[in-house]
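The structure appears below as C-alpha cells.
As you look at this complex, bear in mind that one protein chain is not there, while each of the others sits in place.
Up next, chain A:
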Amino acid sequence: MSALIEFQGFNKFFGEQQVLEQIDLQVQAGEVVVILGPSGCGKSTLLRCLNGLEQAHSGSLRLDGKELLAPGTDWRQVRQRVGMVFQSYHLFGHMSVLDNLLLGPLKVQKRERGEAQAQAEALLARVGLLDKRDVFPRQLSGGQQQRIAIVRSLCMNPEVMLFDEVTAALDPEMVKEVLQVIQGLAREGMTLLIVTHEMAFARAVADRIVFMEAGRILEQNPPERFFTQPQSARAQQFLEKFSFVESLPKTLHKELS
C-alpha cells in the first residue's frame, strides 16, 4: 500500500534560513504520528506546508499519490481533506458556535443546511458541547473553544487532521478534555499528525514518534522504543529535560513551563 502522505527530500526556507531540510516522512492512512522536538525545529512549519499555509521550496509532497508541489494544485481542495487545528483556536469571534461550524460546509462544500447542521450537532454532542450551540466564542473557556475548533475542522469530513500544540495555551485542568477528543479520533482510525509537548499523551496515542531537530528528522520509532531507548543523543537530552521537569514539585513545574 502506498502512503497517504509522503514527504520526499522536502526543503523549506524562510529567506536565507533553511527550516526544513531533506524531510522524508511517510504516513499511512489511519496512522497517528506525533512530532516531537525542541522549540524552533520546524514542527509547525512541517504541518503548515501540508495544507498550503506555507509554501515549500523544493522536494516532493504527495497526498494520496498526487504531487502537491506541482503547479496548479487546488489548495482549497487539499484543505478540505486535511483539517488543521491551531494552538489559539482561532474561532470566528463574530459568529455563534453553530455558524462557525457551518461556514465551511455551507460556503465551501455547498452542502445542504439541514444535513450539515445535523452533522455539526452530532459532533457537538460528541464533544459534550451541544448546549453551547448558540453562544459566541468569547463566552466559552479555552478548552471549550478548542473542542469547538476541532469540531469545525471535523465538519468538513477531512481524511487527515493536523494538531499544532492544541493544548499549549490551555490551563492544565482543560488539557484533558481536549486530549480525550483527539484520542477518540485516533481510536476511530483517523489519520492524525500531532505536534505536542504532552509527553504522556504522545506516548499513549502515537503509532509512531517523529523526532526533529533543526529542520531535520533525527529518528522515527514506535513510542515505546522512542521513550525507553532513544537512538540519538539529542533525543535523549530532549527527553531528559522533560522527565526532569515532570519530576519537579508541582509549584516549580508551573513556573518552568
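FYI, contacts are C-beta pairs under 8 Å (C-beta built on N, C-alpha and C of every residue); 3 or more make two chains touch, one makes a residue touch a chain; residues count from 1.
We take it that contacts and distances are computed from a predicted model.
This complex has a chain not shown, and the name its UniProt record holds, of "Amino acid ABC transporter permease", "Glycolate oxidase subunit GlcD", "Isoquinoline 1-oxidoreductase, beta subunit" or "Transmembrane transcriptional regulator (Anti-Sigma-factor)", is "Amino acid ABC transporter permease". Residue-wise, the contact with the chain that is not shown comes from A:L103, picked out of A:A3, A:L69, A:L103 or A:A168. Among A:K43, A:R62, A:R152 or A:R234, only A:R152 touches the chain left out of the display.
Within the whole complex, the absent chain has one touching residue among A:G83, A:G143 or A:P223, and that is A:G83. Remark: the residues of chain A touching the chain excluded from display are 51-53, 76-77, 79-80, 83-84, 86, 88, 90-94, 103-104, 107-109, 149, 152-153, 156.
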